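For reference, the structure discussed in these notes is given below.
Removed: one protein chain of the complex. Kept in place: all other protein chains.
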C-alpha cells in the first residue's frame, strides 16, 4: 500500500546520496544533521498524520490514476471539496509543526504540470502528459516527496533570461542528446529539497521565443549527479547546534530553503515535460503560483493558530489576560488569521475543473488570498510581540538557567503569575521569538511575503483578473451612459 | 405561481395603508414619493431579476415548504450551495442598484426565526415553529417583502431594558389578551420598511429573566394600526426633489431606513413566535446577526464593483488611467473588495444544517466577514475619491449646466479627455459623490459599519468563537509543556 | 489701523460686484445668500479673533513691510516662530468653526510669490518683486482676503497645457497690450473666492518653453469684469435653505469652493508678477504647495478636535463612555490628530529663510504632513461614525421633531442617557453627520485628500527630497562597501 510510515520515509531518504553543503562543508548524512533534522521532522509529520484514522479524511485521498489510497500531498484534486480539504490539511499541519512542512510545493507543482502538459500535447501533439502521468503514478505509489522548483536566481531583474550577462542566471538547456537533455543553472529558495526524493523543475516566468531554451520542465531524483544543494542560513539556525532545546523556541520542527545548482545535469527523455514550448511557460507559472497562493491560506493560518495560542498563554502567564487591550489584540489576531483562512477556503470552494480533469482554484481569489498573506502575518507577529512584553528578546540563555547559581536568580525573577513554573513562561517566550525573529520567522514572515511570488506578482494577477471593463459597464448602467 | 412581477409588487404596496411620515408630514402615497421611490426601485429589482432566465439560478429556489419555485429572498437555505448562491445573488443586486436593496433583512430574519422557534418548541413544548411555518408559506406564496426588525432605540446603553428610565426604550409586551398581545416601543434604522408588506420583530439582545417582557418575537403587516414610520433623513436626500437627475449621482436607485414606532400595537396569537423565552433571545440575535453579517459579504461587494468601475472610468475620462499609481489604487480597491467577497463565500461554503434543517453559516467566518466590511469600504471609498480628483465635491450643479450661458463654460472647462462628453464625466463624478458622501454613502459606508451590528459586536462574537483554549494547547504541544 | 472688524469686512464685501452663479442663477447679494453665508462666517472669524486680546499673539503680527500690526493671514513669515504660530492659529480657527475658513490660500500664496518674484528679478532683472510688495502693502493695510488661485481645470491629465485639444484648459495669456495682458482659462476648486477681495493667480505646474504663455502670475480684484464665479455644490448644501438649523449639523459655519472662469480678463501691468518665466513656475508651485501642506497640519487638526469632542460627547449621551473599546477609539482619534499636528509643527520649527527674507517650511516634512492628512482624517471620521452609532444617518428631520405629534415620539425614543435632552443628542449626531458625510465632510475629508495637491503630488515631492543617495551611503558605510 502506497502510504509510507514516517520511519520508512526517513529510511528512504537515508538511502539517497544528495550532495548537500552547509557552512562550507559537504554534509555526510543530512537526515541526522541537527540543523536539518527539524525540517525533516516537519515533512515526516505529513506521513505520520496520514497514518492516523483521526485525520484520514484530510490527509489521504483516492488516486484517480491508480485507484489506491494515497497521501493527499501526491493527489490530483478531483473536486472543489478536494481543494477545500487541501487547505484544511495545511492548516492542520501548520498547527502541528508551527513551521513550513515543505511538501506543498510538490503537490502544487504536480497539479499545475498535469493540466499544462495536457494542453501542450493538445496543441503540439507532444506526449508530455503521458510521461507525466507515469511519473506521477510512481510518486503516488511510492509516497514520495517532490520539490517543485521554479524560482531562478534571475541576475538583473530588468532583463529577460536571454539578455543576462551570464546565460546561466536562468536555468536552461545547454545540450540536446538522443536520450535526453543537459541543463545548467540554479534554482533559489528551494523549500525542503533536502527532504525530497524528486525535484520537479519548471520555468520561472512568461517567456518569448528568444528565451525558448529556458522554457523547460522536467523531474529527476534529487541525488542526480550535478545537483549541488547549498543549504540556506536562517536567523538563529545555529541554536540547533547548542545543547538543550529551550533557546530554539520550536524544539522539534523547522523548515529550510536551499540554493540548488544544476551543473550540467542530464535529464532523460521520459522525464521531460516541456521543451521549448515557451508559449505555455506563463500558463504553467500562473497555475503553480495560483495553487501555491491558495496553500498559504492554509499553512500560515495553522502557524498563526500556534502563535495566537502562544500569545494567549503568555498573557495568562504574565497575569495580563483580563486587560481589555490584551483581549482586543487577541481578537484582532484571530480576525486577521481567519480572514486569511476565509480567502483560502473561498478560492477553493469556487474552484473549477481544467481540461485535463483536475481541479483548479479561482485565480482571482487565490491571488487575493496570498496578497493578504503578505500583510497580516506581519501584523499578527507584531501583536504577539506586543502581548509578550520585551522579555522575549532580552531573556538570558538556557545555559544561564541551567547554571546552578544563576539559575536560581532566573527562576526567581522571571516568574510571572505564581502558579506557573518559570520554565514554561520561558518556553513560550522563546516560541514567540522563534516565530517573530528566529528560524520560524523565516517561514512565518518572510516566506509569507515572498513565497509563491512577491506581493507585486499577485497585484499583477489581480489586475489581470479584475475585469475592470465589466465594472465600468456597471457604473455606466447606473448613471445611464450609453456608448 | 408565487413570483410577482415588479409591477405586481408595486401595485400590492400601493394597496397598503402605511402610516409614513417625512419632513413632519404624513406621506399620502409612499410608492410615488420622489424621495422614497428610488428605494422602492431597488426592491423592485429583486422581483425583476427573478423573472429573468439569466438569473434564475441565483434569484429563485424551490421551497422546502411548498415545493414551488420562489424568490430566493423568501427561501430557507437548504444547503451550503444555497448559502453561497445567496451571497452571489446579493453581489448581483448590489451591482445592478449601487444601493441597498433592503430585502435581505427579511430573508435573514426568516432563517434565524425558523431554527430558533424549532428549538424553543423542543425545550418548552410551545408551537411557535408551526405558526412560523404557516406565516412563511404565506410569505413565499405571495412573494412578500418582510422587514426584519431588531434594533431597539436602547436609551442609555449602559443599562438593560428593564432598568431604563423609560421602559419603552426597548420594545416590550404591555398587555396580554386572550387573542394576542399589545406591544409598545420602537425599532430604529428599519431598512426598507416602507417597501415591506410585513414586519418580523425580534428582540435586540441577550436578555435575563427580569427582561422577560422584552423577549418577544412576532410578525404583522406593516400597516397594522399603531405602527408609525418616521422616514430617516439621508445625506443629500432632497436632491431627489430637484429637477433633473444628474446631481443625484444614482438617478434611479436608493435605500432607506426609518424609525418605526409601535404605539400599543396588537399582535394576534398566530403571529407570535416567542413570548418570554428570554433564554433564546441571545441565540436568535446571534443567528440573525450571523446571517446578516454574511449578507454584507455579497451586497457591499456588488456596490463596491460599481464604485471600482466608476473610479476606473473617471481615470479614463481624466486621462490618468495609465499612471502607475492610479493602476495600483484600482488593484488595491479590487483586492479589498474581493477579500470581502472571499469572506462571504467562505462562511457560506463552510455552513452547516441546524436542528430544524435549514442551513446556517459558519459563525466565526461570518463575523470576520462583517468586521472586514466595517473597514474596507471606507478605504475603497477613499481611494475612489483619490482617483476622482477634488472636482466631485466642487462641481457646479445640474442647473448651472442647463443654464444656456453658464452651461457653455461648464461644458468647456470640465472636459477631460477630448473624446468623452463632459456630461458623462459629470455623471460619473456625481456617482462617486453619491457613494462616498451622498445617499449612497449612507448605505456603502455607514451601514457597512453599523448594519448587522456595530464593529464591537463582531469582535465579541469573534472572541467567543476563537477557541483560544485549543490554540493554547497547540502552542503547549509545540514547546512540550504538560499541564 | 489695518485690522478690520468682522462687520467692516462684511461691509467691504457687500460693496463689491462679483459675478457669482449658483443653481443656474446670478446671486444678487452673495453676502446674504443662505448657502454662502456660513462660509463667510468662517472667514469673518479670522477678523473676529484678531480683535480678541486673548488671541492677539497668534492672530496678529507686525508687518515687515509697514511696521504695523496686521492680521497674520496677510503676513510674511519672519521666523520659525512665525511659521509655528501660523499652524497654531489655524488649529484655533478650525476649532472655532469646524470648517474651512478659507483665508490660508492667500497667506500661502503671498509667501510663495514674495520669495519667487525676488528670485525671478534677480535672474532676469524684472521688477515683479517691487510690484508685489506694493500689492502686499495694499492687502495688509486694508486687511484684505486674497484667494490664491492655482489649480487649472487641466482637461486631459496626460497632456501638457500647450497640447490640450482646447488651449484654454489651462489659464493663459491670449493678448499682450501696452498697459497689461488679457488672460483666458479657468481655475477650479477656488476656496473662498466669493469671500475674497482679490484673487492671486499662479501657474499650476512645472512648465516648459512651449507652455510659456501659461507661466503667468498676477493679482486682480475678484469683481474684475470677465471673472465669472460658479459656486460648487456640496453634499447637503441645500439643508441651509431649509427652516431651522438642526439638520445642518454646523449651524453657523461652512466653507466653499467654486469654478472661476476668466473670460478674457484684463490685468494691468502693475499687477503682473510673472509673465513667461516658465523656469520659475515649478518653484512657485512647489512653494505654494509646501506652505499649504503645512497649513493642513493646523486647520484640519482643529476640525479634528471638534469631531473628537463630538464623538466623546455622543459617547456620554449614549451611555457608552466607560466601555473600553470606546475609550480606546477616542485615544486613537487623538493619537492620529496629534500626529498631524506634530507634522505641522515640525515642518515649521525646522523652517529656514528664503533669499527674499521670509521664512519657508521644511519641504520634506511639509509634504509628509500633508500625506498623513490624506489618510488620518478618514480614519478619524470612521471612528467617529463608529462611536456615534448608526442613528446619525437614519435620524428623522428637524421638521419631524417640530411636528407636535411626531415630536413627542422622537423626543421619547431618541433619548440616550436620561439626564441629557434629546435635542442635544440630535445636535451632536447632526454635527457628526456634517463632518463625515455633509458639507463639513467636503472640507474635512475630500479637501484633506486633494487640497494643496492630491496624494501622489506629495509622494513625488517626498521622493525628490528623500536624499536616497545619502542613505545608500549610510548603509554602505555600515557594511563597509567601498565604491
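The chains carry the letters A, B and C, assigned in the order they are written, with residues numbered from 1 in each.
Methods note: a residue touches a chain if its C-beta (ideal position, glycine included) is under 8 Å from a C-beta of that chain, and two chains touch if they have at least 3 such contacts.
None of these values were measured; they are calculated from a predicted model.
Undergrad: In the intact complex, which of the depicted chains does the undisplayed chain touch?
TA: Spelled out, the missing chain touches these shown chains: A, B, C.
Undergrad: With the missing chain put back, one of A:172, A:335 or A:459 would touch it. Which one?
TA: Result: among the candidates, A:459 touches the missing chain.
Undergrad: Quick one: say which of C:51, C:64, C:78 or C:95 touches the chain that got left out.
TA: Once the missing chain is taken into account, the touching residue is C:95.
Undergrad: In the full complex, which of A:55, A:138, A:266 or A:378 touches the chain missing from this view?
TA: Only one listed residue reaches the unshown chain, and that is A:378.
Undergrad: Could you tell which one of C:76, C:345, C:383 or C:414 touches the chain left off the display?
TA: Counting the whole complex, the residue in contact with the absent chain is C:345.
Undergrad: Of A:69, A:208 or A:399, which sits in contact with the chain we cannot see?
TA: A:399
Undergrad: List every residue of chain C that touches the chain not included in the displayed model.
TA: 84, 95-98, 249-253, 305-310, 312-313, 316, 327-328, 330-331, 334-335, 338-339, 341-343, 345-347, 349-350, 364-365, 368-369, 371-372, 424, 427-428, 430-431, 459, 462-463, 466, 468, 470-481
Undergrad: Of the residues in chain A, which ones touch the absent chain?
TA: With respect to the unshown chain, the touching residues of chain A are 21-25, 153, 155-159, 165-166, 168-169, 186, 188-189, 228, 230-236, 238-239, 247, 257-259, 261, 263, 318-320, 322-323, 325, 374-375, 378-379, 382, 385-386, 389-397, 399-400, 402-403, 406, 409-410, 412-418, 433, 436-438, 441-442, 445-447, 449-451, 454-456, 459.
Undergrad: Could you list which residues of chain B touch the chain missing from the display?
TA: Within chain B, the residues touching the omitted chain are 324-325, 328.
Heads up, the rule we're going with is that only the chains that are shown with their structure count from here on.
Undergrad: Mind checking the centre-to-centre distance between chain A and chain C? Centres are C-alpha means, answer in whole Å.
TA: Roughly 52 Å, centre to centre.
Undergrad: Please compute the C-alpha centroid of chain A, do the same for chain B, then give the distance between them in whole Å.
TA: A distance of 40 Å separates the two centres.
Undergrad: What is the distance in Å between the mean C-alpha positions of chain B and chain C?
TA: 37
Undergrad: Please output the residue numbers of chain C that touch at least 2 other chains, ranges allowed.
TA: 325, in rising order.
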